[in-house]
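Here's the structure, in structure tokens; my notes come after.
All protein chains but one are shown at their positions in the complex.
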Amino acid sequence: PAFQVQAILLIMRPDDANVAGNVHGGTILKMIEEAGAIISTRHCNSQNGERCVAALARVERTDFLSPMCIGEVAHVSAEITYTSKHSVEVQVNVMSENILTGAKKLTNKATLWYVPLSLKNVDKVLEVPPVVYSRQEQEEEGRKRYEAQKLERMETKWRNGDIVQPVLNPEPNTVSYSQSSLIHLVGPSDCTLHGFVHGGVTMKLMDEVAGIVAARHCKTNIVTASVDAINFHDKIRKGCVITISGRMTFTSNKSMEIEVLVDADPVVDSSQKRYRAASAFFTYVSLSQEGRSLPVPQLVPETEDEKKRFEEGKGRYLQMKAKRQGHTEPQP
Amino acid sequence: PAFQVQAILLIMRPDDANVAGNVHGGTILKMIEEAGAIISTRHCNSQNGERCVAALARVERTDFLSPMCIGEVAHVSAEITYTSKHSVEVQVNVMSENILTGAKKLTNKATLWYVPLSLKNVDKVLEVPPVVYSRQEQEEEGRKRYEAQKLERMETKWRNGDIVQPVLNPEPNTVSYSQSSLIHLVGPSDCTLHGFVHGGVTMKLMDEVAGIVAARHCKTNIVTASVDAINFHDKIRKGCVITISGRMTFTSNKSMEIEVLVDADPVVDSSQKRYRAASAFFTYVSLSQEGRSLPVPQLVPETEDEKKRFEEGKGRYLQMKAKRQGHTEPQP
Partner (left out) sequence: PAFQVQAILLIMRPDDANVAGNVHGGTILKMIEEAGAIISTRHCNSQNGERCVAALARVERTDFLSPMCIGEVAHVSAEITYTSKHSVEVQVNVMSENILTGAKKLTNKATLWYVPLSLKNVDKVLEVPPVVYSRQEQEEEGRKRYEAQKLERMETKWRNGDIVQPVLNPEPNTVSYSQSSLIHLVGPSDCTLHGFVHGGVTMKLMDEVAGIVAARHCKTNIVTASVDAINFHDKIRKGCVITISGRMTFTSNKSMEIEVLVDADPVVDSSQKRYRAASAFFTYVSLSQEGRSLPVPQLVPETEDEKKRFEEGKGRYLQMKAKRQGHTEPQP
């Protein structure tokens, strides 16, 4: 089968947005993942053979290019851009459409990797039918992206990080002051039909915690500016309790970086230990009531670990800045 | 058992309504169907015998008589008005109640048909216990309604219609300009306990797409004025992807008719083909900020098919207008 394209349209509701009317980054990430899951599950079942469901393995770094508001229509389209033996790369674009003015804006471009799991045994990865490329170079470019993400996934697999611990009476602007944890009991509506949590549900919760950390730190209206690559190390099964913890790692003049850790705890099955299911860095910016970007109170790292994380965050920030200045391509 | 009556009360929330505070027609259709499903499932299980669940087969044409707003209480009552050997007719009334002023208004009157499916095998239709009528004529009148809808269902079974195809750079006011498709992965919370989608969930999605088409066409606040009869040709099972497509077929001076097609695609089961699950015509009107009905930009049909559909729509419009002028009964 050739490249497949599909679109999801959704009207943004008050519950999808913050009090200023901006749709949460997490709501957008959830829609992106739903589109990716549909197109890759459909592709992986396009040939006769064992039936499967596509599980999210990784989301590449994505920027939130323009805000989406309540009442606008989100237009999510997905395309399969590469297949390896056991994985599918999906490119997803999100446009916001103001149906009253007809104005459309590109909100997000995201790249997701899925692996097909057998319906009979969700621990078994099946083979992916090859996609047909319209240009020869596409396969070669895709293979490069595949190898690059594979390498990075292996590297981050062991970057486990410690657990976020509560601190009594923290000072303003410290890491402890704004750090936050959210506990969620996984229910039926969070899960695929095969009993594990949709990647998009996890990302929505991650963004929610990051947003609480950012708002606690700067006490203004805040919005998601970008999310770095998220690797899903392991499935989160039905009946788990998940703890999503966020702590601020770095502040630039006008942005905040928040590390979010997702740990799954199989409450009713004591033979299984608590495990790190995913982790990512979210970047938030602070907005004035008119929607203009505001300076951010500077984070005060206290412990050695906090200082180390601050320097690492600065490194990521400077690297992205350099990358952006190098690639000054016009937006499509 | 005699006629059964029951009531559902629900407070309307911001997420149930558009930005102007009017509750979506789809939210009301979903409540109507929930009431119908409860009363008919209860009735069909009222005698000892094989346990069953009532599945929606058809909704008769219904008008939205007055708007419902956020904060109002929806009062939904249902009554069984006829039973054939294998189907149940339910009459549902919806009132909106402003609990601060105590004012109540009739919002909808709807007639729904259900068939009881065996819990052991949802492809098997069971027999319906007969309802007891208080007046002899009720049975005879019900039989006539039953025969009339049976005839119409058979006629529309083969009216399949083509698929809505995207068009590049369409002109304003054309069919292509406002046509819209929504893709939805059926999840556990969309389904009955027996793994098929609630009729009300499908109707809510249909209204959502029709609303996007109407808003794109006239770029104002729009509301559902009526829905013609909807036939549910086949169950939509858990794990399907459904595509709901809408295209404008006709505009009168102050109303727009939108055809909505629902196709189900059993993604993980390639032995089953995509099939048309339901279709219907929604009529929308455009409202000013003060809630007064506005003139609608006239639709410009381009292709032969679009011109044919426009004429058919005009026929339905004139027929309904004549019917309304013939029956100038006072509203209850």
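By written order: A and B. Residues from 1 in each chain.
The criterion applied here is as follows: a residue touches a chain if its C-beta (ideal position, glycine included) is under 8 Å from a C-beta of that chain, and two chains touch if they have at least 3 such contacts.
Just so it is clear, the model here is predicted, and its values are computed rather than measured.
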Which of A:G49, A:G102 or A:G187 contacts the chain that the document leaves out: A:G187
Candidates B:T101, B:S134 or B:N253 - the one touching the absent chain: B:T101
For chain B, the residues touching the chain missing from this view: 6-11, 13-15, 34-35, 37-38, 41-42, 45-48, 51-53, 70-71, 73, 99-102, 119, 188-189, 191, 193
Interface residues of chain A (partner: the chain not displayed): 14-15, 18-19, 166, 172, 180-185, 187-189, 208-209, 211-212, 215-216, 219-220, 238-239, 241, 265, 267-270
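Here, only the chains that are shown with their structure count from here on.
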Chain centre separation (chain A, chain B; CA means) in Å: 36
